[in-house]
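For this view, one protein chain was removed and the others were kept in their places.
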Amino acid sequence: MLVASHLECVRGERSLFRNLAFRLDEGELLYLQGRNGSGKTSLLRMLCGLLPPAAGEIRWKGETIGRLGEDYRRELCFLGHLNAIKEELTPLENLRASAKLADTPLDEDLALEALETLGLAGRADLACRYLSQGQKRRVALARLVHERKSLWLLDEPFVALDTAAVELVAGLIGAHLQRGGLAVLTTHQPVNIPAGTVRQLVLGSC
Amino acid sequence: MLVASHLECVRGERSLFRNLAFRLDEGELLYLQGRNGSGKTSLLRMLCGLLPPAAGEIRWKGETIGRLGEDYRRELCFLGHLNAIKEELTPLENLRASAKLADTPLDEDLALEALETLGLAGRADLACRYLSQGQKRRVALARLVHERKSLWLLDEPFVALDTAAVELVAGLIGAHLQRGGLAVLTTHQPVNIPAGTVRQLVLGSC
Amino acid sequence: MSKGFNWYHFSSPQTFYPLAGKMIPWFWALAALFGIAGLIVGFLIAPTDAQQGEGYRIIFLHVPASWMSMFIYLVMAFWAALGLAFNFRLSAMMAQALAPTGALFAFLSLWTGALWGKPMWGAWWVWDARLTSELILLFLYVGFIALQASIDDPRRADKAGAILALVGVVNVPIIYFSVKWWNTLHQGSTVNIAKSSMAKVMLVGMLLCALACWMYAIAVALMRVRKIVLERERHTEWVKAELAQEK
Amino acid sequence: MLNAVFSLIARDLRLGMRRQADIASVLFFFIIVVSLFPLGIGPEPDQLRRLAPGILWVAALLATMLSLPRLFADDHRDGTLEQLALSPQPLGLIVLGKVAAHWLVSGLPLTLLAPVLGLQFDLSSEALQALTLSLLIGTPALSGIGAIGAALTLGVRGGGVLLSLLILPLYIPVLIFGAGAVEATVTGVGAQAHLSLLGALTLAGVFFAPWPTAAALRIALE
Partner (left out) sequence: MLNAVFSLIARDLRLGMRRQADIASVLFFFIIVVSLFPLGIGPEPDQLRRLAPGILWVAALLATMLSLPRLFADDHRDGTLEQLALSPQPLGLIVLGKVAAHWLVSGLPLTLLAPVLGLQFDLSSEALQALTLSLLIGTPALSGIGAIGAALTLGVRGGGVLLSLLILPLYIPVLIFGAGAVEATVTGVGAQAHLSLLGALTLAGVFFAPWPTAAALRIALE
């Protein structure tokens, strides 16, 4: 479904990788690995369509993602290094705003449920500024509970999470794959994801 | 050497922990554990003197840290969730500026060496803005290579680091303890630190 | 196909570089030729003005500079748009090369205008529509240059610059028609002069000077483009070969 | 589709309320500039009355310009901008939403405040009306045009200055017609012509500007 071919990434004057190709089908997980600075984040941003590749192309269901535009973005859920939450808003407000933006509006009960799943039950009405590092990450991850997108691009989702939360999120990814979703994941932590097919892709050393 | 007694932490209207006490001697590591939001960061900031405890006191070599003031801070190295590096400056400039501030000036060769130890050899002259997440963390951690402070307070130093870097930093902490230093550490990742005595402190659930 | 091929052929920096090198001396020669002719007409042939004295001769620099400042902006925006739309490397470089020359002419127009304004209106500067919009033009050039200079990645710099250049195009008709749309201190358009007695000579002089400026602009822009090509393509084989050859 | 845009506006407004700074600092800046001038210039009422339209419009323009760097910068820093760019709505529409929210928390309060400050300068009631009207018509253009500059300079070295450098030339016509409208009313010429030009600028600014802005944002995110 997601096919990349001959991808090249150039940052500054440095070529991070070239001639990279992979294919990812329904229910499969692509596990991106590589040292710090090897270009994992850059690759994920290419897969989103945020960063145009220096060469090569990316196809979703046979069509290049540039051509698909909004139709591709409608099936996409990207979680980056940054949490994309507003410190002034509460977890509840953050979650509902991001859901509306993704065109999957969420009523308050469902949103509260999602937050509860991530262990934020008592904090739903506290401005995110007061949350601990891990709690902020959990707010960002709460989107995964309800958004039904087919392609998940997750850039180190487990950062700052405690072990219980890591397992929880791994479970969410597993369930997503089971439903026939696709996922691309980077992480430096050893994590056990209950997935059928896991494709490994190791990016060259920087 | 570092003794805390009857510590209580109140955030908002929530009491995160109370009646917390520990003692840490030379060459010992205090390994803080706890769920997200259990107050690890808050405790570390208390130990720095940034956050006054709601109750209890912290003594360094028998004297309360409030009384010691600058003399205490001279022996202290704190690394928080934030990297405290300037995105506009290069790793080299960042490292040298922070060294001067800590009153342990660093000539260029030594600084380059420290950066090299952390695998930033080729990036010393690139503005930090262009670095990957892990590389930024490495810049922040480069201080540990040369600063000879006796108490290290490290708040999740391993976040965003790849496995090689995690081992390296663990080694740095081990060497510090061997030299008779003290360290307080939080991390959610399972890490193997070559330390003599490791004291564990588990903060209550939130 | 063949037409398209030609275009791509000449728009490749590699073929363009030597071609530009050959054209530059010709444009310099033309610039000198027209310049000398224009000066002769302007300073020797054209009679002294009854009201304005010798001072009016500044018109031979002022008007061509004003024209060129507007014209170059249009050309620059054109190249920038082409680069943005089709990703032609060369046309973005063209836009970048034209900007400083355009800024120079805008500055000259303002400066000569101000010099002239002092005796004519009794002030170096008034905030009227023509003067203000010409000042805006200078700001736009400076903004374009500053924006490109402050973005490290040349590809991003090109695209951002192109957007700015295109947005700024609206200013050019405003400058041109400002004297018509608002009643200003500034002189109206050419027609007024055409009615006066010495119109023909002056018009010829101005046109000659304008042609000289035009040729100068092309020559300088080509030189600058060559430099930009070398800098941007310094990692490619042909540039390395070229540089080795020059040594 | 429009639904998502409205919710974006609502979110930005809620953020503005939560922070308050966004609204109040623009307003407060406006008040300061307007009230400081009499202090610096001297209090002759005749002179002040003559200067009022200019001072008020310049102050409104500056106040808007100051709030611009943050228009996209906060979203950029915390990763929200990526999410906006990845949402299934056209980015231009999203930008339009943000421009609308920006106007609601800067241009609109300025407009509402201006007549009160104008009173200070002893302006006649027609002049006050013309002032309010010109601000109401003109300030959306400031937000719209400003968005282009904010997007172009996002994350760029020397962003703040560059922004002013890029935006200012484009603001000058708004200033001239805006202050012109008030002056024309004061001198009895009638503000009609100025106001319709201002309206044209605003229409162009609000409906044309989001597209280059969206393009510039995509470039900034690369």
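Worth a mention:
In this document, chain identifiers A, B, C and D correspond to the written order of the chains, with residue numbering beginning at 1 in each.
To be clear about the criterion, contacts are C-beta pairs under 8 Å (C-beta built on N, C-alpha and C of every residue); 3 or more make two chains touch, one makes a residue touch a chain.
This one's a predicted model, so the numbers in the text were calculated from it and none came from an experiment.
If you put the hidden chain back, the residue from B:D25, B:E88 or B:D125 that touches it is B:E88. Taking the complete complex into account, B:C48 is the one of B:L16, B:C48 or B:L161 that touches the chain left out. Shown as candidates are D:V5, D:L165, D:L195 or D:A216; the residue that touches the absent chain is D:L165.
Across the interface with the omitted chain, chain D contributes residues 18-21, 24-25, 27-29, 32-33, 36-37, 39-42, 47, 50-51, 53-55, 57-58, 61-62, 66, 157-165, 168, 172, 175-176, 179, 183. Counting the whole complex, the residues of chain B in touch with the unshown chain are 48-52, 70-71, 73-74, 76, 78, 80-89, 93, 97-98, 100-103, 105, 127.
The working rule: only the chains that are shown with their structure count from here on.
Chain centres were defined as the mean of their Cα atoms; on that basis the chain farthest from chain D turns out to be B. The distance from the centre of chain A to the centre of chain B, with each centre set as the mean of the Cα atoms, comes to 29 Å.
Chain centres here are Cα averages; for chain A and chain D they lie 36 Å apart. Separation between the centroids of chain B and chain C, computed from CA atoms only, is 58 Å.
Residues of chain D in contact with two or more other chains: 157, 222. Shown for chain A are the residues that touch two or more other chains, namely 12, 81.
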